[in-house]
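Complex shown without one protein chain; remaining protein chains in place.
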Amino acid sequence: MFKKLTTRQRVSYIAVALLLIAALFLPVFTRNSYRMYFFSVVGAYIIAATGLDILLGMSGQISMGHVAYLAVGGYVSVLLSSNLGVPVLASMLIGAFAAAAVGALVAIPCAKLKMQFLVLASIAFSQFIYQLICQLNFLNPYRGLQTKPITIFGFNLNSNYVYTYYFSIFLVVVVLILRSLLTKSKVGRALMAVRDNTRSADGMGINVRAYKIMAFAISAFLCGFAGAYMAHLSGYIVSDGYKQALSFNYLIMVIFGGVNSLLGPVIGATIYQFINELLASAAAWRSVTYGIVVLVIVGFVPGGCVSALRTVGDKLAHMIDGKKGEGGAKP
Amino acid sequence: MIQAKNVTVRFGGVTAVNDVSIRVEKGKITGLIGPNGAGKTTLFNTINGVQHTPDGHVFFDGREITNGRGYQLCKMGMSRTYQSINLFLGMSVLDNVLIGQHCRMPYHFLQALLHTPKMKAEERKARDYCVKCLELVGLAGKKDLRAGQLPYGEQRLVEIARAMATQPKVLLLDEPAAGMNATEKVTLNKIICDIVDQGVTVLIIEHDMAVIMEISDYVYVMDDGLLIAEGTPNEVQNNPAVITAYLGGE
Partner (left out) sequence: MLLSVIIAGLIMGAIYGMVGLGYSIIFRASGIMNLAQGEMITLSAFLGVTFYEVLGLPYPIALALTLIIMFGHGAFIQMGVISQFSKRGVSGVYMILITLGLSRIMNGGCELIWGSSPRGFPSIFSVTTINIFGAFVTPERLMCFFLSAAGMLVIHLFLTRTKTGIGTRASAMDSTAAEACGIDVVKSNAIVWGIACTVAAMSGMMLGPIYSVSLTLGANMSVKGMASSVSGGFGNIYGAMVGGLLLGLVESLVGGYVDATMRDMIAYLMLFLILCVRPAGLFNEQSVRDV
(Lines give C-alpha, C1' and ligand atoms only; values in the text may rest on other atoms or scores of the structure.)
Protein backbone atom coordinates (compact mmCIF):
# COMPACT_ATOMS: atom_id res chain seq x y z
CA MET A 1 0.00 0.00 0.00
CA PHE A 2 2.90 2.30 0.72
CA LYS A 3 4.09 1.82 -2.82
CA LYS A 4 0.91 3.22 -4.32
CA LEU A 5 1.46 6.60 -2.75
CA THR A 6 3.11 9.47 -4.49
CA THR A 7 6.43 10.71 -3.18
CA ARG A 8 4.79 13.76 -1.70
CA GLN A 9 2.23 11.68 0.13
CA ARG A 10 4.97 9.47 1.50
CA VAL A 11 6.78 12.55 2.73
CA SER A 12 3.70 13.76 4.55
CA TYR A 13 2.92 10.39 6.13
CA ILE A 14 6.50 10.10 7.36
CA ALA A 15 6.42 13.63 8.73
CA VAL A 16 3.21 12.97 10.63
CA ALA A 17 4.53 9.69 11.97
CA LEU A 18 7.68 11.42 13.21
CA LEU A 19 5.65 14.12 14.91
CA LEU A 20 3.47 11.55 16.60
CA ILE A 21 6.50 9.68 17.88
CA ALA A 22 8.02 12.93 19.09
CA ALA A 23 4.79 13.74 20.90
CA LEU A 24 4.67 10.33 22.51
CA PHE A 25 8.20 10.64 23.78
CA LEU A 26 8.01 14.24 24.94
CA PRO A 27 7.48 13.35 28.61
CA VAL A 28 10.80 11.53 28.54
CA PHE A 29 12.49 14.89 28.14
CA THR A 30 10.34 17.05 30.27
CA ARG A 31 7.92 16.28 33.04
CA ASN A 32 7.37 19.85 33.99
CA SER A 33 3.86 19.89 35.38
CA TYR A 34 2.91 23.17 33.78
CA ARG A 35 4.16 22.10 30.37
CA MET A 36 2.27 18.83 30.53
CA TYR A 37 -0.85 20.72 31.56
CA PHE A 38 -0.31 23.14 28.71
CA PHE A 39 -0.14 20.39 26.14
CA SER A 40 -3.10 18.59 27.65
CA VAL A 41 -5.15 21.74 27.16
CA VAL A 42 -3.84 22.06 23.61
CA GLY A 43 -5.44 18.69 22.99
CA ALA A 44 -8.80 20.08 24.03
CA TYR A 45 -8.34 23.07 21.76
CA ILE A 46 -7.50 20.77 18.87
CA ILE A 47 -10.76 18.91 19.38
CA ALA A 48 -12.74 22.15 19.45
CA ALA A 49 -10.96 23.47 16.39
CA THR A 50 -11.68 20.21 14.57
CA GLY A 51 -15.33 20.70 15.39
CA LEU A 52 -15.28 24.18 13.95
CA ASP A 53 -13.43 23.00 10.87
CA ILE A 54 -16.06 20.35 10.19
CA LEU A 55 -18.62 23.11 10.19
CA LEU A 56 -16.61 25.66 8.26
CA GLY A 57 -14.35 23.58 6.07
CA MET A 58 -16.58 20.64 5.33
CA SER A 59 -20.09 22.05 5.28
CA GLY A 60 -19.20 25.63 4.45
CA GLN A 61 -21.16 27.23 7.26
CA ILE A 62 -19.79 29.93 9.45
CA SER A 63 -20.16 30.26 13.18
CA MET A 64 -18.86 33.05 15.35
CA GLY A 65 -20.45 31.69 18.44
CA HIS A 66 -18.81 28.41 19.18
CA VAL A 67 -17.94 29.20 22.76
CA ALA A 68 -21.62 28.73 23.51
CA TYR A 69 -21.25 25.02 22.85
CA LEU A 70 -18.10 24.83 24.90
CA ALA A 71 -20.07 26.46 27.69
CA VAL A 72 -22.99 24.06 27.42
CA GLY A 73 -20.70 21.05 27.37
CA GLY A 74 -18.69 22.39 30.26
CA TYR A 75 -21.50 23.35 32.58
CA VAL A 76 -23.62 20.26 31.89
CA SER A 77 -20.65 18.06 32.61
CA VAL A 78 -19.75 19.90 35.79
CA LEU A 79 -23.28 19.87 37.11
CA LEU A 80 -23.71 16.19 36.41
CA SER A 81 -20.41 15.14 37.93
CA SER A 82 -20.42 17.45 40.94
CA ASN A 83 -24.09 17.44 41.87
CA LEU A 84 -25.31 14.06 40.67
CA GLY A 85 -22.21 12.00 41.13
CA VAL A 86 -22.01 10.92 37.51
CA PRO A 87 -18.54 9.62 36.64
CA VAL A 88 -16.57 12.38 34.96
CA LEU A 89 -15.95 10.65 31.63
CA ALA A 90 -19.64 9.88 31.28
CA SER A 91 -20.63 13.40 32.22
CA MET A 92 -18.19 14.78 29.65
CA LEU A 93 -19.87 12.70 26.97
CA ILE A 94 -23.33 13.68 28.11
CA GLY A 95 -22.22 17.30 28.10
CA ALA A 96 -21.07 16.83 24.53
CA PHE A 97 -24.41 15.37 23.53
CA ALA A 98 -26.20 18.23 25.26
CA ALA A 99 -24.11 20.68 23.28
CA ALA A 100 -24.90 18.76 20.10
CA ALA A 101 -28.60 19.01 20.87
CA VAL A 102 -28.31 22.74 21.41
CA GLY A 103 -26.36 23.04 18.19
CA ALA A 104 -29.01 21.18 16.27
CA LEU A 105 -31.77 23.30 17.82
CA VAL A 106 -29.99 26.48 16.82
CA ALA A 107 -29.32 25.14 13.35
CA ILE A 108 -32.96 24.35 12.69
CA PRO A 109 -33.98 27.98 12.24
CA CYS A 110 -30.56 29.38 11.43
CA ALA A 111 -29.04 27.05 8.87
CA LYS A 112 -31.24 28.50 6.17
CA LEU A 113 -29.80 31.99 6.64
CA LYS A 114 -27.36 33.50 4.23
CA MET A 115 -23.82 33.59 5.44
CA GLN A 116 -23.66 37.12 6.85
CA PHE A 117 -26.86 36.64 8.77
CA LEU A 118 -25.72 33.31 10.07
CA VAL A 119 -22.70 35.14 11.46
CA LEU A 120 -24.96 37.56 13.28
CA ALA A 121 -27.20 34.81 14.55
CA SER A 122 -24.27 32.88 15.93
CA ILE A 123 -22.86 35.98 17.61
CA ALA A 124 -26.24 36.80 19.11
CA PHE A 125 -26.84 33.29 20.35
CA SER A 126 -23.41 32.99 21.86
CA GLN A 127 -23.69 36.25 23.74
CA PHE A 128 -27.16 35.30 24.88
CA ILE A 129 -25.87 32.08 26.36
CA TYR A 130 -23.09 33.97 28.10
CA GLN A 131 -25.51 36.45 29.59
CA LEU A 132 -27.81 33.63 30.60
CA ILE A 133 -25.00 31.88 32.42
CA CYS A 134 -24.19 35.11 34.22
CA GLN A 135 -27.78 35.31 35.39
CA LEU A 136 -27.97 31.80 36.80
CA ASN A 137 -26.72 32.07 40.34
CA PHE A 138 -26.50 28.38 40.99
CA LEU A 139 -23.76 28.23 38.41
CA ASN A 140 -21.78 30.73 40.45
CA PRO A 141 -20.76 32.36 37.20
CA TYR A 142 -18.29 34.94 38.38
CA ARG A 143 -16.49 33.15 41.15
CA GLY A 144 -16.62 29.82 39.41
CA LEU A 145 -17.42 26.28 40.35
CA GLN A 146 -14.93 23.62 41.22
CA THR A 147 -14.82 20.67 38.89
CA LYS A 148 -14.06 17.07 39.65
CA PRO A 149 -10.84 15.59 38.29
CA ILE A 150 -10.95 13.07 35.47
CA THR A 151 -10.91 9.49 36.61
CA ILE A 152 -10.79 6.25 34.67
CA PHE A 153 -11.88 3.26 36.72
CA GLY A 154 -10.93 5.12 39.85
CA PHE A 155 -7.53 6.17 38.59
CA ASN A 156 -7.17 9.94 38.92
CA LEU A 157 -5.70 11.38 35.73
CA ASN A 158 -5.42 14.87 37.14
CA SER A 159 -2.99 13.69 39.81
CA ASN A 160 -0.17 13.98 37.31
CA TYR A 161 -0.53 15.97 34.13
CA VAL A 162 1.60 13.48 32.24
CA TYR A 163 -1.41 11.18 32.40
CA THR A 164 -3.73 13.83 31.01
CA TYR A 165 -1.14 14.55 28.34
CA TYR A 166 -1.32 10.99 27.05
CA PHE A 167 -5.07 11.05 27.43
CA SER A 168 -5.16 14.16 25.25
CA ILE A 169 -3.05 12.50 22.60
CA PHE A 170 -5.36 9.52 22.69
CA LEU A 171 -8.47 11.70 22.36
CA VAL A 172 -6.99 13.71 19.51
CA VAL A 173 -5.97 10.60 17.61
CA VAL A 174 -9.43 9.10 18.04
CA VAL A 175 -11.15 12.28 16.90
CA LEU A 176 -8.90 12.63 13.86
CA ILE A 177 -9.39 9.01 12.87
CA LEU A 178 -13.16 9.32 13.16
CA ARG A 179 -13.10 12.51 11.17
CA SER A 180 -11.04 10.89 8.46
CA LEU A 181 -13.45 7.94 8.27
CA LEU A 182 -16.42 10.25 8.11
CA THR A 183 -14.85 12.30 5.32
CA LYS A 184 -14.36 9.22 3.21
CA SER A 185 -17.99 8.16 3.48
CA LYS A 186 -21.17 9.32 1.87
CA VAL A 187 -21.82 11.59 4.86
CA GLY A 188 -18.56 13.46 4.37
CA ARG A 189 -19.11 13.74 0.66
CA ALA A 190 -22.64 14.96 1.17
CA LEU A 191 -21.45 17.69 3.55
CA MET A 192 -18.89 18.86 1.05
CA ALA A 193 -21.47 18.77 -1.72
CA VAL A 194 -23.70 21.00 0.40
CA ARG A 195 -20.73 23.32 0.83
CA ASP A 196 -19.90 23.51 -2.85
CA ASN A 197 -23.31 23.71 -4.45
CA THR A 198 -26.53 23.44 -2.51
CA ARG A 199 -28.72 23.35 -5.58
CA SER A 200 -26.88 20.43 -7.12
CA ALA A 201 -26.77 18.61 -3.84
CA ASP A 202 -30.52 18.94 -3.60
CA GLY A 203 -30.87 17.58 -7.11
CA MET A 204 -28.74 14.60 -6.17
CA GLY A 205 -31.11 13.53 -3.48
CA ILE A 206 -29.26 15.04 -0.54
CA ASN A 207 -31.48 16.58 2.11
CA VAL A 208 -29.52 19.80 2.35
CA ARG A 209 -31.29 21.11 5.45
CA ALA A 210 -30.74 17.88 7.33
CA TYR A 211 -27.05 17.79 6.50
CA LYS A 212 -26.53 21.41 7.47
CA ILE A 213 -28.11 20.70 10.82
CA MET A 214 -26.02 17.55 11.18
CA ALA A 215 -22.85 19.54 10.58
CA PHE A 216 -23.82 21.91 13.37
CA ALA A 217 -24.59 19.02 15.68
CA ILE A 218 -21.28 17.26 15.04
CA SER A 219 -19.40 20.51 15.43
CA ALA A 220 -21.20 21.37 18.65
CA PHE A 221 -20.59 17.87 19.99
CA LEU A 222 -16.85 18.19 19.59
CA CYS A 223 -16.82 21.69 21.05
CA GLY A 224 -18.98 20.58 23.94
CA PHE A 225 -16.66 17.71 24.67
CA ALA A 226 -13.66 20.00 24.47
CA GLY A 227 -15.34 22.47 26.80
CA ALA A 228 -16.08 19.77 29.33
CA TYR A 229 -12.56 18.41 29.07
CA MET A 230 -11.05 21.83 29.65
CA ALA A 231 -13.25 22.41 32.66
CA HIS A 232 -12.23 19.16 34.32
CA LEU A 233 -8.58 19.65 33.43
CA SER A 234 -8.37 23.06 34.97
CA GLY A 235 -10.31 22.21 38.08
CA TYR A 236 -12.82 25.03 37.82
CA ILE A 237 -15.33 26.57 35.45
CA VAL A 238 -16.02 30.28 35.21
CA SER A 239 -18.32 32.28 32.96
CA ASP A 240 -15.42 34.46 31.91
CA GLY A 241 -14.11 31.75 29.67
CA TYR A 242 -17.22 31.78 27.53
CA LYS A 243 -17.52 35.32 26.28
CA GLN A 244 -18.57 35.41 22.66
CA ALA A 245 -15.46 37.24 21.54
CA LEU A 246 -13.41 34.17 22.37
CA SER A 247 -15.04 32.37 19.45
CA PHE A 248 -12.76 34.40 17.28
CA ASN A 249 -9.78 32.52 18.70
CA TYR A 250 -11.11 29.21 17.47
CA LEU A 251 -11.70 30.69 14.09
CA ILE A 252 -8.09 31.83 14.02
CA MET A 253 -6.91 28.35 14.90
CA VAL A 254 -8.86 26.84 12.05
CA ILE A 255 -8.00 29.46 9.44
CA PHE A 256 -4.37 29.64 10.43
CA GLY A 257 -3.96 25.88 10.48
CA GLY A 258 -5.80 25.39 7.24
CA VAL A 259 -9.53 25.01 6.58
CA ASN A 260 -10.91 21.69 5.52
CA SER A 261 -7.92 19.62 6.49
CA LEU A 262 -7.30 16.93 9.04
CA LEU A 263 -4.13 18.38 10.50
CA GLY A 264 -5.01 22.04 10.08
CA PRO A 265 -6.74 22.29 13.45
CA VAL A 266 -3.85 20.45 15.08
CA ILE A 267 -1.28 22.88 13.75
CA GLY A 268 -3.52 25.89 14.26
CA ALA A 269 -4.45 25.09 17.84
CA THR A 270 -0.89 24.25 18.86
CA ILE A 271 0.70 27.34 17.36
CA TYR A 272 -2.10 29.54 18.63
CA GLN A 273 -1.57 28.34 22.17
CA PHE A 274 2.17 28.87 21.86
CA ILE A 275 1.66 32.43 20.75
CA ASN A 276 -0.79 32.85 23.61
CA GLU A 277 1.87 31.71 26.04
CA LEU A 278 4.59 33.86 24.55
CA LEU A 279 2.42 36.94 24.68
CA ALA A 280 0.66 35.99 27.88
CA SER A 281 1.43 39.24 29.60
CA ALA A 282 0.69 41.50 26.66
CA ALA A 283 -2.99 41.22 25.85
CA ALA A 284 -2.84 44.18 23.52
CA TRP A 285 -0.06 42.69 21.44
CA ARG A 286 -1.95 39.43 21.28
CA SER A 287 -4.96 41.20 19.76
CA VAL A 288 -2.83 43.00 17.23
CA THR A 289 -0.89 39.86 16.35
CA TYR A 290 -3.98 37.77 15.78
CA GLY A 291 -5.55 40.51 13.72
CA ILE A 292 -2.49 40.71 11.51
CA VAL A 293 -2.29 36.92 11.27
CA VAL A 294 -5.86 36.82 9.99
CA LEU A 295 -5.19 39.47 7.39
CA VAL A 296 -2.04 37.78 6.19
CA ILE A 297 -3.56 34.32 5.98
CA VAL A 298 -6.78 35.36 4.29
CA GLY A 299 -5.02 37.60 1.85
CA PHE A 300 -1.94 35.62 0.99
CA VAL A 301 -2.12 32.03 2.19
CA PRO A 302 -5.82 31.19 2.29
CA GLY A 303 -5.15 27.52 2.74
CA GLY A 304 -3.32 28.21 5.96
CA CYS A 305 -0.28 26.37 7.27
CA VAL A 306 -1.37 23.14 5.69
CA SER A 307 -1.22 24.56 2.20
CA ALA A 308 2.15 26.15 2.92
CA LEU A 309 3.40 22.80 4.16
CA ARG A 310 2.02 21.10 1.07
CA THR A 311 4.08 23.40 -1.09
CA VAL A 312 7.14 22.59 0.98
CA GLY A 313 6.29 18.90 0.73
CA ASP A 314 5.96 19.18 -3.03
CA LYS A 315 9.36 20.80 -3.32
CA LEU A 316 10.90 18.18 -1.06
CA ALA A 317 9.32 15.39 -3.08
CA HIS A 318 10.54 17.05 -6.24
CA MET A 319 14.07 17.08 -4.91
CA ILE A 320 13.87 13.47 -3.84
CA ASP A 321 12.54 12.41 -7.20
CA GLY A 322 15.24 14.43 -8.87
CA LYS A 323 17.89 12.64 -6.84
CA LYS A 324 16.36 9.30 -7.78
CA GLY A 325 17.02 10.25 -11.36
CA GLU A 326 13.41 10.16 -12.49
CA GLY A 327 14.03 13.03 -14.79
CA GLY A 328 12.54 15.61 -12.50
CA ALA A 329 9.02 14.60 -13.41
CA LYS A 330 6.45 15.49 -10.75
CA PRO A 331 4.77 12.47 -9.13
CA MET B 1 -43.19 8.39 -17.98
CA ILE B 2 -43.46 12.11 -17.37
CA GLN B 3 -46.52 14.12 -18.00
CA ALA B 4 -46.81 17.85 -17.51
CA LYS B 5 -50.31 19.26 -17.82
CA ASN B 6 -51.23 22.90 -18.13
CA VAL B 7 -48.12 24.14 -16.45
CA THR B 8 -48.08 27.88 -15.99
CA VAL B 9 -45.37 29.91 -14.32
CA ARG B 10 -45.41 33.64 -13.78
CA PHE B 11 -42.60 35.81 -12.51
CA GLY B 12 -44.20 39.06 -11.55
CA GLY B 13 -45.74 40.36 -14.74
CA VAL B 14 -43.94 37.97 -17.07
CA THR B 15 -45.51 34.67 -17.99
CA ALA B 16 -42.53 32.41 -18.49
CA VAL B 17 -44.52 29.27 -19.17
CA ASN B 18 -48.05 29.54 -20.45
CA ASP B 19 -50.33 26.53 -20.18
CA VAL B 20 -47.85 24.02 -21.55
CA SER B 21 -48.52 20.31 -21.64
CA ILE B 22 -45.94 17.75 -22.70
CA ARG B 23 -45.52 13.99 -22.49
CA VAL B 24 -42.26 12.15 -22.23
CA GLU B 25 -42.58 8.58 -23.43
CA LYS B 26 -40.70 5.82 -21.70
CA GLY B 27 -37.54 4.64 -23.37
CA LYS B 28 -37.56 7.44 -25.90
CA ILE B 29 -35.63 10.65 -26.34
CA THR B 30 -37.89 13.67 -26.18
CA GLY B 31 -36.55 17.03 -27.25
CA LEU B 32 -37.57 20.49 -26.14
CA ILE B 33 -36.40 23.29 -28.35
CA GLY B 34 -37.08 26.95 -28.80
CA PRO B 35 -35.35 30.30 -28.95
CA ASN B 36 -33.72 31.90 -25.95
CA GLY B 37 -36.12 32.88 -23.25
CA ALA B 38 -38.84 30.56 -24.51
CA GLY B 39 -39.33 29.14 -21.05
CA LYS B 40 -37.72 25.75 -21.60
CA THR B 41 -35.57 25.73 -18.48
CA THR B 42 -38.44 27.06 -16.41
CA LEU B 43 -40.59 24.18 -17.59
CA PHE B 44 -37.75 21.85 -16.69
CA ASN B 45 -37.63 23.38 -13.26
CA THR B 46 -41.31 22.71 -12.65
CA ILE B 47 -40.86 19.06 -13.58
CA ASN B 48 -37.82 18.76 -11.39
CA GLY B 49 -39.37 20.32 -8.30
CA VAL B 50 -37.22 23.44 -8.28
CA GLN B 51 -39.94 25.73 -9.51
CA HIS B 52 -43.47 25.99 -8.25
CA THR B 53 -46.37 25.98 -10.62
CA PRO B 54 -49.57 27.26 -9.05
CA ASP B 55 -51.82 25.83 -11.78
CA GLY B 56 -50.90 22.76 -13.71
CA HIS B 57 -49.82 19.30 -12.70
CA VAL B 58 -46.76 17.17 -13.19
CA PHE B 59 -46.85 13.40 -13.08
CA PHE B 60 -43.91 11.07 -12.90
CA ASP B 61 -44.30 7.36 -13.39
CA GLY B 62 -48.00 7.70 -12.71
CA ARG B 63 -47.58 9.63 -9.44
CA GLU B 64 -48.30 13.31 -9.04
CA ILE B 65 -45.19 15.25 -8.15
CA THR B 66 -46.34 18.82 -8.67
CA ASN B 67 -44.49 21.28 -6.45
CA GLY B 68 -42.66 18.43 -4.82
CA ARG B 69 -39.40 18.55 -2.89
CA GLY B 70 -36.46 18.35 -5.22
CA TYR B 71 -34.33 15.95 -3.29
CA GLN B 72 -37.02 13.31 -3.06
CA LEU B 73 -37.37 13.11 -6.82
CA CYS B 74 -33.87 11.79 -7.12
CA LYS B 75 -34.79 8.72 -5.14
CA MET B 76 -37.83 8.27 -7.32
CA GLY B 77 -35.58 8.09 -10.32
CA MET B 78 -35.44 11.54 -11.84
CA SER B 79 -32.10 13.17 -12.40
CA ARG B 80 -30.95 16.23 -14.28
CA THR B 81 -28.05 18.27 -15.49
CA TYR B 82 -27.96 22.05 -15.61
CA GLN B 83 -27.43 24.78 -18.10
CA SER B 84 -24.46 26.16 -16.22
CA ILE B 85 -21.93 23.87 -14.69
CA ASN B 86 -23.13 22.77 -11.29
CA LEU B 87 -20.42 20.41 -10.26
CA PHE B 88 -18.86 20.30 -6.85
CA LEU B 89 -15.69 21.95 -7.97
CA GLY B 90 -13.77 21.40 -4.76
CA MET B 91 -14.15 17.63 -4.96
CA SER B 92 -12.54 15.06 -7.24
CA VAL B 93 -14.28 13.83 -10.37
CA LEU B 94 -14.95 10.45 -8.83
CA ASP B 95 -16.30 12.01 -5.65
CA ASN B 96 -18.63 14.13 -7.74
CA VAL B 97 -20.01 11.06 -9.44
CA LEU B 98 -20.18 9.25 -6.11
CA ILE B 99 -22.57 11.94 -4.91
CA GLY B 100 -24.87 10.59 -7.57
CA GLN B 101 -24.88 7.27 -5.76
CA HIS B 102 -25.68 8.98 -2.45
CA CYS B 103 -29.35 8.08 -2.42
CA ARG B 104 -28.60 4.53 -3.52
CA MET B 105 -26.30 3.79 -0.61
CA PRO B 106 -28.53 3.00 2.32
CA TYR B 107 -25.96 2.95 5.12
CA HIS B 108 -26.43 5.46 7.90
CA PHE B 109 -24.39 7.79 10.07
CA LEU B 110 -22.93 5.37 12.60
CA GLN B 111 -21.92 2.93 9.91
CA ALA B 112 -20.31 5.82 8.06
CA LEU B 113 -18.42 6.85 11.15
CA LEU B 114 -17.10 3.42 11.91
CA HIS B 115 -16.61 2.05 8.39
CA THR B 116 -18.36 -1.21 9.12
CA PRO B 117 -17.81 -4.05 6.63
CA LYS B 118 -21.33 -3.52 5.29
CA MET B 119 -20.53 0.12 4.63
CA LYS B 120 -17.27 -0.74 2.94
CA ALA B 121 -19.05 -3.24 0.68
CA GLU B 122 -21.60 -0.64 -0.35
CA GLU B 123 -18.85 1.90 -0.99
CA ARG B 124 -16.96 -0.53 -3.17
CA LYS B 125 -20.07 -1.36 -5.15
CA ALA B 126 -20.86 2.31 -5.57
CA ARG B 127 -17.33 3.13 -6.61
CA ASP B 128 -17.37 0.44 -9.30
CA TYR B 129 -20.70 1.68 -10.59
CA CYS B 130 -19.39 5.23 -10.74
CA VAL B 131 -16.30 4.21 -12.64
CA LYS B 132 -18.62 2.55 -15.16
CA CYS B 133 -20.57 5.79 -15.45
CA LEU B 134 -17.34 7.63 -16.08
CA GLU B 135 -16.38 5.08 -18.73
CA LEU B 136 -19.69 5.81 -20.40
CA VAL B 137 -18.60 9.38 -20.95
CA GLY B 138 -15.00 8.44 -21.55
CA LEU B 139 -13.50 10.12 -18.51
CA ALA B 140 -12.60 7.17 -16.29
CA GLY B 141 -8.94 8.07 -16.58
CA LYS B 142 -9.47 11.45 -14.97
CA LYS B 143 -11.37 10.25 -11.97
CA ASP B 144 -8.91 11.47 -9.38
CA LEU B 145 -8.45 14.97 -10.71
CA ARG B 146 -10.19 17.85 -9.00
CA ALA B 147 -13.37 18.62 -10.91
CA GLY B 148 -12.45 22.27 -11.16
CA GLN B 149 -9.34 21.40 -13.15
CA LEU B 150 -11.10 19.88 -16.15
CA PRO B 151 -11.91 21.79 -19.29
CA TYR B 152 -15.47 22.99 -19.72
CA GLY B 153 -16.61 20.32 -22.17
CA GLU B 154 -15.37 17.54 -19.92
CA GLN B 155 -17.02 19.10 -16.88
CA ARG B 156 -20.31 18.81 -18.75
CA LEU B 157 -19.65 15.14 -19.36
CA VAL B 158 -18.90 14.61 -15.66
CA GLU B 159 -22.29 16.12 -14.89
CA ILE B 160 -23.89 13.56 -17.15
CA ALA B 161 -21.92 10.76 -15.51
CA ARG B 162 -23.01 12.03 -12.12
CA ALA B 163 -26.63 12.14 -13.18
CA MET B 164 -26.34 8.60 -14.52
CA ALA B 165 -24.84 7.45 -11.24
CA THR B 166 -28.18 8.09 -9.56
CA GLN B 167 -29.55 5.15 -11.54
CA PRO B 168 -32.35 7.27 -12.95
CA LYS B 169 -35.41 6.19 -14.81
CA VAL B 170 -35.54 9.59 -16.46
CA LEU B 171 -32.69 11.93 -17.26
CA LEU B 172 -33.35 15.60 -17.86
CA LEU B 173 -30.57 17.24 -19.81
CA ASP B 174 -30.54 21.04 -19.91
CA GLU B 175 -28.51 22.22 -22.90
CA PRO B 176 -25.78 19.61 -22.55
CA ALA B 177 -24.11 20.69 -25.77
CA ALA B 178 -23.65 24.32 -24.76
CA GLY B 179 -20.07 25.37 -25.20
CA MET B 180 -19.03 22.19 -26.99
CA ASN B 181 -17.24 22.01 -30.30
CA ALA B 182 -18.34 19.84 -33.24
CA THR B 183 -16.37 16.74 -32.23
CA GLU B 184 -17.57 16.94 -28.68
CA LYS B 185 -21.16 17.18 -29.92
CA VAL B 186 -20.79 13.98 -31.92
CA THR B 187 -19.46 12.24 -28.79
CA LEU B 188 -22.37 13.67 -26.83
CA ASN B 189 -24.92 12.28 -29.25
CA LYS B 190 -23.38 8.84 -28.98
CA ILE B 191 -23.36 9.05 -25.19
CA ILE B 192 -27.03 9.98 -25.11
CA CYS B 193 -27.89 7.07 -27.39
CA ASP B 194 -25.87 4.76 -25.13
CA ILE B 195 -27.85 6.05 -22.17
CA VAL B 196 -31.16 5.27 -23.85
CA ASP B 197 -29.89 1.81 -24.80
CA GLN B 198 -29.52 1.19 -21.08
CA GLY B 199 -33.23 1.79 -20.69
CA VAL B 200 -33.19 5.37 -19.44
CA THR B 201 -35.76 7.84 -20.75
CA VAL B 202 -34.33 11.18 -21.80
CA LEU B 203 -35.82 14.66 -21.94
CA ILE B 204 -33.42 17.10 -23.46
CA ILE B 205 -33.44 20.85 -23.93
CA GLU B 206 -31.21 22.04 -26.68
CA HIS B 207 -30.54 24.99 -28.85
CA ASP B 208 -28.44 23.11 -31.28
CA MET B 209 -30.50 21.56 -34.06
CA ALA B 210 -27.77 19.18 -35.09
CA VAL B 211 -27.86 17.50 -31.71
CA ILE B 212 -31.59 17.38 -31.15
CA MET B 213 -32.89 16.56 -34.56
CA GLU B 214 -30.51 13.68 -34.99
CA ILE B 215 -31.35 11.82 -31.83
CA SER B 216 -34.83 12.82 -30.74
CA ASP B 217 -37.83 10.57 -31.22
CA TYR B 218 -40.29 13.35 -30.52
CA VAL B 219 -39.87 17.09 -30.29
CA TYR B 220 -41.75 19.93 -28.59
CA VAL B 221 -41.20 23.51 -29.65
CA MET B 222 -41.70 26.44 -27.33
CA ASP B 223 -41.64 30.13 -28.00
CA ASP B 224 -42.36 32.93 -25.57
CA GLY B 225 -43.80 30.59 -23.00
CA LEU B 226 -46.18 28.87 -25.38
CA LEU B 227 -46.04 25.46 -26.97
CA ILE B 228 -46.14 26.21 -30.67
CA ALA B 229 -45.51 22.82 -32.24
CA GLU B 230 -44.83 19.17 -31.55
CA GLY B 231 -44.11 16.07 -33.52
CA THR B 232 -41.31 13.96 -34.95
CA PRO B 233 -38.15 15.86 -35.90
CA ASN B 234 -39.11 15.83 -39.58
CA GLU B 235 -42.60 17.19 -38.96
CA VAL B 236 -41.28 19.92 -36.73
CA GLN B 237 -38.48 20.95 -39.05
CA ASN B 238 -40.97 21.64 -41.82
CA ASN B 239 -43.49 23.39 -39.61
CA PRO B 240 -43.78 27.01 -40.78
CA ALA B 241 -44.52 28.34 -37.31
CA VAL B 242 -41.33 26.80 -36.04
CA ILE B 243 -39.30 28.21 -38.89
CA THR B 244 -40.60 31.71 -38.26
CA ALA B 245 -40.08 31.55 -34.54
CA TYR B 246 -36.73 29.93 -34.67
CA LEU B 247 -34.70 32.33 -36.74
CA GLY B 248 -31.08 31.31 -36.78
CA GLY B 249 -31.75 27.85 -35.43
CA GLU B 250 -29.30 25.78 -37.47
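Note that the chains take the letters A and B in the order they are written out, and that residue 1 is the start of every chain.
Just so it is clear, contacts are C-beta pairs under 8 Å (C-beta built on N, C-alpha and C of every residue); 3 or more make two chains touch, one makes a residue touch a chain.
If you're wondering where the values come from, they're calculated on a predicted model, not measured in any experiment.
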Among the chains presented, those that the missing one touches: A
Residue of A:40, A:77, A:91 or A:127 in touch with the missing chain, whole complex considered: A:127
Which residue of A:204, A:218 or A:251 touches the chain not shown here: A:251
Hidden partner chain, residues of chain A it touches: 56, 62, 109-117, 119-121, 123-125, 127-128, 131-132, 135, 198-199, 202, 208-209, 245, 248, 251, 255, 283-295, 298-299, 302
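Just so we're on the same page, only the chains that are shown with their structure count from here on.
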Chain centre separation (chain A, chain B; CA means) in Å: 40
Chain A to chain B touching residues, read off their complex: 178, 181-182, 184-190, 192-193, 195-197, 199-208, 214
Contact set on chain B toward chain A in their complex: 48, 50, 70-75, 79-80, 82, 86-91, 95, 98-103, 105, 107, 109, 112-115, 119, 123, 126, 162, 166
